[in-house]
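Here the complex is missing one protein chain, while the rest keep their positions.
Residue numbering begins at 1 within each chain, and the chains themselves are lettered A, B and C in the order written.
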Amino acid sequence: MMKVTVWNENRHEQKNPIVRDIYPEGIHGAIASFLKDGHDVTTATLDQPEHGLTDEVLDETEVLLWWGHMAHEEVDDAIVEKVKQRVLDGMGLIVLHSAHFSKIFKTLMGTTCDLKWREADEKERLWVIEPSHPIMEGVDQYIELEKEEMYGEHFDIPTPDELIMLSWFEGGEVFRSACTYRRGQGKVFYFRPGHETYPTYHNEEIQLVIKNAVHWATPTTRTKPVYGNAQPLEQISDK
Amino acid sequence: MMKVTVWNENRHEQKNPIVRDIYPEGIHGAIASFLKDGHDVTTATLDQPEHGLTDEVLDETEVLLWWGHMAHEEVDDAIVEKVKQRVLDGMGLIVLHSAHFSKIFKTLMGTTCDLKWREADEKERLWVIEPSHPIMEGVDQYIELEKEEMYGEHFDIPTPDELIMLSWFEGGEVFRSACTYRRGQGKVFYFRPGHETYPTYHNEEIQLVIKNAVHWATPTTRTKPVYGNAQPLEQISDK
Amino acid sequence: MMKVTVWNENRHEQKNPIVRDIYPEGIHGAIASFLKDGHDVTTATLDQPEHGLTDEVLDETEVLLWWGHMAHEEVDDAIVEKVKQRVLDGMGLIVLHSAHFSKIFKTLMGTTCDLKWREADEKERLWVIEPSHPIMEGVDQYIELEKEEMYGEHFDIPTPDELIMLSWFEGGEVFRSACTYRRGQGKVFYFRPGHETYPTYHNEEIQLVIKNAVHWATPTTRTKPVYGNAQPLEQISDK
Partner (left out) sequence: MMKVTVWNENRHEQKNPIVRDIYPEGIHGAIASFLKDGHDVTTATLDQPEHGLTDEVLDETEVLLWWGHMAHEEVDDAIVEKVKQRVLDGMGLIVLHSAHFSKIFKTLMGTTCDLKWREADEKERLWVIEPSHPIMEGVDQYIELEKEEMYGEHFDIPTPDELIMLSWFEGGEVFRSACTYRRGQGKVFYFRPGHETYPTYHNEEIQLVIKNAVHWATPTTRTKPVYGNAQPLEQISDK
């Protein structure tokens, strides 16, 4: 039972009836609804004060999910810095789909996070590369999505600590679509599927991966490292 | 034969006679002098216009070395951004000692890069972990430095792509002292030794590691990835 | 609550009164005793029929711990092969101390697993490198052992998937003392401390790491990959 916050830009939902149709409660509402059995879930969106990520919310959040696409630049730098600090202090972070271009993900990665893309109603098949990974619990050999937006290599990310799934796209590309990273004491999971005009987050297999990821990303009971000037633990000879 | 730029803060040299004594030409001068046989070496310092990192210099530089300590915050953010772009585009970067806290290293890593430290004239022994790595060519089983500043774990960095050397310190700590990372098309090497009040860069074994690293970090002849909207390479069925 | 088997060579206990004194129930008995609260623990030793690793025992075992030192070559190759198969099929394996030279560990690694060593009653300090790793739950910044056998780099292992702890030794060496690997669907954890003439397995901090590791190494509910000749999932054009 964890405190989970689902952050969503929530702009497409305002502008595009197709998206509103698929996600009447917003992408954040859809994701929150399949996480609420088992977790204490809060949602937050771009247009809320402080983007809904007040100190109160962030200090309580154990795992933060992030979906954004058309307004990354509107996320306040000071809020990004707070989120980054919380991740380095142990908060889990799950970065979804177009959030590869979010300020928080690019800041934690140090690269452009650029890629190829195409909106063409094409089939995606996500193959499992690490079947024994906790995030893959209960997941079949592959997940097939009838229609998704293509993301293709080269994906400008640092080498993932763990590569969990690889995607095949009908149009000929491949993509490292499920990757984990440690940053400070926090665990970061990037998960590709989730273009706003497809009902991807209603797909139960996709939901399972995200549920497993929330569990995986939860902070452990850990000893915070101590930094700075340190007294010697052994005698140092005169020289 | 590569175009190499050695960047040094060059402030300790101004303030501390001990440092001036050890490095009369500055740390940058000392490093440039053992690299110049074989490379076209330029130096650059904090107090030069644009910190000596003009577009002209950066566009020509194949490998950049960086030493800084007491004035990281004075490095102009716009220059840091240019250096970051050049690394992502392929320029090699060698980050030395206290430059673990440089803006450029922290930006490429996404973590605090914090650590434990102690100035106590203590012995450091750098053990070779990857003897067959190009950066370890000609390096013995370990390098012993009679006196260095201790850096100790926990070192808040992302998991290195490759861990090349591990340090033992007289006072009881250990440290991952030679690490490689890829960021975009650039290769990054962090190398710990080099406290300003010790003659570390005059040590021939340390010089050998740095020479090998310059060679390793050199950009290859590569195809720049193409990003953005991509035409399908295969037919996509109507759905 | 897992089915755990603790395998121990149990030869030092027969020959050396010092070892018998420290471990009256054998190393296997000592380890089983701190694991039994929470798990269904079986022990097995070299001199039992089939080394205690009958099909019945192995098929039930979810996590196997292995301690061996002076009789690795007496372990039956057919038993090693069965253990290897079980690991690749998902059984967790925790390899302790001198078992770096066990047939099962060398087979799973593909390298010599050689190292430097010294028996000199010297201090070991195991520093935590990954504080947020599940195996490090509740573990302090470092674990100090007053007396242990030194193991020093170069440790001839493949690059660990995860490096969790690094050891400092009084005599001047360092060692990668807690490492994880995936092999097939199984998770392997190598943990260095545990020389037979020291009460290391009575140390509560060491016990905590091993308990965490048993939990980490437990097989997940996973889909077994399917190999071999595969029907196409998409139409393949005539060429």
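Operating definition for what follows: contacts are C-beta pairs under 8 Å (C-beta built on N, C-alpha and C of every residue); 3 or more make two chains touch, one makes a residue touch a chain.
Nothing here was measured: the structure is a model prediction, and the numbers come from that model.
Among C:24, C:38, C:138 or C:158, only C:158 touches the chain left out of the display.
The chain omitted from view is touched by exactly one of B:14, B:141 or B:237, namely B:141. Counting over the whole complex, chain A has residues 125, 127-129, 131, 141, 152-154, 159, 162-163, 166-169, 172-174, 176 touching the chain that is not drawn.
Think of the hidden chain as still there; on chain B it touches residues 90, 125, 128, 130-134, 136-141, 161-162, 170, 182, 184-187, 219-226, 233-234.
In the full complex, the hidden chain is touched by chain C at residues 84, 88, 107-112, 114-118, 120-123, 146-147, 150, 152, 154, 156, 158-159, 161, 170-173, 181-184, 225-234, 236-237, 239.
Just so we're on the same page, only the chains that are shown with their structure count from here on.
Of all residue numbers that take part in the contact between chain B and chain C, over half occur on both sides, making this a same-residue interface.
Chain centres here are Cα means. That of chain B falls 36 Å from that of chain C. In chain B, the residues that touch at least two other chains are 152, 154, 159, 172-173.
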